[in-house]
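Only one protein chain is missing; all other protein chains are in place.
Letters A, B and C mark the chains in the order given here, with residues in each chain numbered from 1 onward.
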Amino acid sequence: MNKYILRKEKIAEALKALGNTGVVYIPVKNKRGLVEYKELGKDASASDIRLDCKPDVPPKGILFPQTEVLFTFKEMGGKITVTPVKIEDQEKIIFGAKPCDAIAITLLDKVFCGGKFTDSYYKARREKVTVFTIACDGPADSTCFCPSTGGSPAATGGSDVMMYDMGDSYYAEGITDKGRKILEALKGQLGKPNSAQEKRKEEIIEKAESAEGFSRKITEESIGKLDSSFDSKYWDDIARRCLSCGACTYYCPTCHCFDINDEPGNKRVRTWDSCQFSNFTMHTSSHNPRTAKAQRLRNRYYHKFKYSKENIGRYLCVGCGRCIALCPVGLDITKAISEVK
Amino acid sequence: MSGNHAAEGADAGLVSCEAEPRFEPKIVAFLCNWCSYAGADLAGVSRLQYPPNIRIIRVMCSGRISPMLVLRALKDGADGVLVSGCHPGDCHYLKGNLYTRRNLQLLRSMIDYFGIEGDRFQMSWVSASEGGKFADVVKTAVEKVRKLGPNMNFKVTDSQDRSE
Amino acid sequence: MSDETIRAEAKKALRDRGLKCVIGWSADGTPFFAETEEDIEKLSFNQLCANNLVPYLTKEIRSQRGKTRDGKEKIVVPVGIVVKGCDSKALLLLLNENILSRKEIFIIGIPCTGVADRHAGGALYKKCVKCAMRNPVVFDVLASEKVQEDTRGYSEIEAIEKMTTEERWKFWKEIFADCIRCHACKRSCPVCYCDECMLDPTDIAIRPDTTAEEKAHRPRWVERSVNVPENLLYHLARLPHLTGRCVDCGECERVCPQRLPLRLLTAKLEKDVKEIFNYEAASEAGQKPLIAMSCLEDDNGFIM
Partner (left out) sequence: MSSENRYIPQIAEITNIAQETTGERAVKTFRVVFKDKSVQMEFDDRKPGRTCMVSVFGKGESMFAISSSPTKKGFLEFSVQRTGRVTEMLHELEVGEELGIRGPYGNGFPVDEWKGKNIYFIAGGIGMAPVRSVMNYVVDNRKDYGELHLIYGARSSRDLSFKAEIDALEQEGAIDVRQTIDVEEPGWFPLDNKNPEQAKFEPSCRKFTGFVATTVSAMKCNPDNALAVICGPPIMIKTAIASLAKLGWKDEQIYTTLENKMKCGIGKCGRCNIGGVYVCVDGPVFTYAQVKKMLNDQ
């Protein structure tokens, strides 16, 4: 019976206890008003934790950092020695993730660890990450549309411990063995839920299943329409406004494209990349299969809803709405997919 | 920043001839071929002493130096950059140094604004006959940069690097 | 009131001048390309219409240029655009730099009382609180009466200049540690129109006849790694390209998803240019670019 109550005033204590088992990342508001995950004790203190909103920056950077040295090499008289970078194996705890970000982590797992090859850098980090998720009460803001992508404000996918807001405390429930074990270890700071809290939790889950309050949505039928509208002129019309910057992809919790370059200091570095940049697919022969903005924008939407369904059987979009919130020219994936004919 | 950097400056080429090793800055000097490089040549021919810290790069005109070259030199480890050209009006190409003055003057105030000491970027006009002035320019430049210590602004320290 | 004027003028121009399209905003503040009369009905102007539309105008015009198969210059179909005060200064700068020519453009100017800051939930964008360029400086027709303009202040810049070197470095280091190099600032900047950008190592304009040497020896000025030195070099190296060209339209800061105060960079540049060279970007038509002019009488400043 792995159900506990964590009183809100005890959170700082619980975080300190978790800090002994590994590095804890908590969502805090930074100096410029952006809520992002920072390391407890190093860049953030428990008091400025923000659990009441959807973080502006997803936890993707913790598992798949924007810049990562793959290995260094040395050349002596034509002879090369390659020394791989030791992949870190610190225990990491993401405390206060949202259900959409937790599901996004399972999608990154599918991309990096599924298929014929496994990405050992991602895998090594992923095995050491524990996710404490807090269920949402309806849409976190106007850009959310997780029910349209198979998620819900209380979905437990990707979470090790699920927490429901009881007002003055959190109802914590272990989902995976790792989650149950870590909750057991915290038993000292936790209480037992009473029947009122059990009922409240059921209400939250029920309300989440009904997808109440979500005005923004994408219907299955409009996703199905994508097969026939690949050559529609609609893509040219909306892509005309696109500035080809990388904002939508860098804030998307499931965007995983990257670039590999050799850099001074004899190191091979992997960095995030964006399919919206104009030279993402440029050949050295100057042929560029996706040279037009419309092709690139269409490719991103199709990758999220059609290609991913074909390749890994799930949508690569979790409906967090960050790409809608941050696009400088107001491009909206839900509007595009619903309106394209 | 102004503390004794002997320990930290270990990799910056120590001259151990004195009792207590002091910081020897690395300065990249872009000299225009017609005037400043000739001035440096004259300083050498007439046996004038000046610190060996500058690495001279000859360019056809000081106008050739774009701000990017200066910034990239600082980023790749130079502790200071000196750009020297002909006196205004003497330019072999008539207006090269005038463009340099207009283009790079703002660069210095921007570098200072960013918290990278302005003295790390210096400019001078040295004509072909001013061997003495060239030696003095180099001396003052090296002293100014030596006082500032090694250029740490462009070093990747773990805390800054987002790659954790 | 101004929406009707915009639509009427746009419709007239579309008919009389045979415009390819009129670039404006739709009511929800997103950029909109009106090609037909019934599209023009959707044009509107309100506080949400914050984007500077000049980058689109540059693309629409330059994509029509080039030579026809038999070597003659292609005829450029004129394009209409709706501009606020700051947008029009950027447009004037491009006209002065002969990137666009006046006859190719039909300009509807709108005196602007300030636009919303999308990160601050609709509150007035910081730049618009005290704005010295509310009235368009170049236009074919005005959509409403001119409004009162304020004087330009540099208080924030002076505050930073007063800091010690260490404080300034700490201030900027924190900002550049947060930059994720998504290029939104560069892509939304109206005066940033190069085909190939030296600040983006992947941005090489390869043509079929580009030789192996050109591709191999093109210097990578800024590496792809995202850390403080590379970010510092990216922003620091962008400034010389904006010297005497940036009109402080504020798009770089407004679109930055990390909300970095990028206008503190361009405003400092603007202040220096005014103090040292008494030059202001796009101050009048036909003005010569600052960096392209040389002047014997410039003072030597710190030059030994």
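By our rule, a residue touches a chain if its C-beta (ideal position, glycine included) is under 8 Å from a C-beta of that chain, and two chains touch if they have at least 3 such contacts.
Because the structure is predicted, anything quoted here is derived from the model rather than measured.
Enquirer: From the touch rule at the top of the page, work out which displayed chains the omitted chain touches.
Expert: A, C
Enquirer: Of A:Phe95, A:Phe112 or A:Phe214, which residue touches the hidden chain?
Expert: The one listed residue touching the chain not shown is A:Phe112.
Enquirer: For the chain left out of this view, which of A:His256, A:Lys293 or A:Arg322 touches it?
Expert: The missing chain is touched by A:His256.
Enquirer: Quick one: which of A:Gly78, A:Gly167 or A:Gly188 touches the chain that's been left out?
Expert: For the chain that is not drawn, the touching residue is A:Gly78.
Enquirer: In the full complex, which bits of chain C touch the chain not displayed? Write them out.
Expert: So the residues of chain C touching the missing chain come out as 211-213, 215-216.
Enquirer: State which residues belonging to chain A touch the missing partner chain.
Expert: 70-71, 73, 75, 78-80, 82, 84, 111-113, 115-121, 123-124, 230, 256-262, 266, 268, 270, 273, 275, 280-285, 287, 289-290, 295, 299, 302-303, 306-307, 310-311
Definition applied: only the chains that are shown with their structure count from here on.
Enquirer: Which positions in chain C are in touch with at least two other chains?
Expert: 180, 225-227
Enquirer: Name the residues of chain A that each touch 2 or more other chains.
Expert: 66-67, 264
Enquirer: Contact residues on chain C for chain B in the complex?
Expert: Result: residues 160-161, 165-173, 177, 180, 198, 221, 225-229, 232-233, 236-237, 239-240, 243, 265, 268-269, 272-273, 276-277, 290-291, 293-296, 298, 300-304 of chain C touch chain B.
Enquirer: What part of chain A is in contact with chain C in the complex they form?
Expert: Against chain C, the touching part of chain A is residues 30-34, 66-67, 237, 240-241, 243-247, 250-251, 259, 261, 263-264, 269, 271-272, 274, 277-280, 282, 284-286, 326, 328-331.
Enquirer: Considering only the defined contacts, which chain C positions touch chain A in the complex?
Expert: Residues 28-33, 51, 55-56, 119, 174, 178, 180-184, 186-188, 200-204, 206-208, 210, 215, 223-227, 254-255, 257-261 of chain C touch chain A in their complex.
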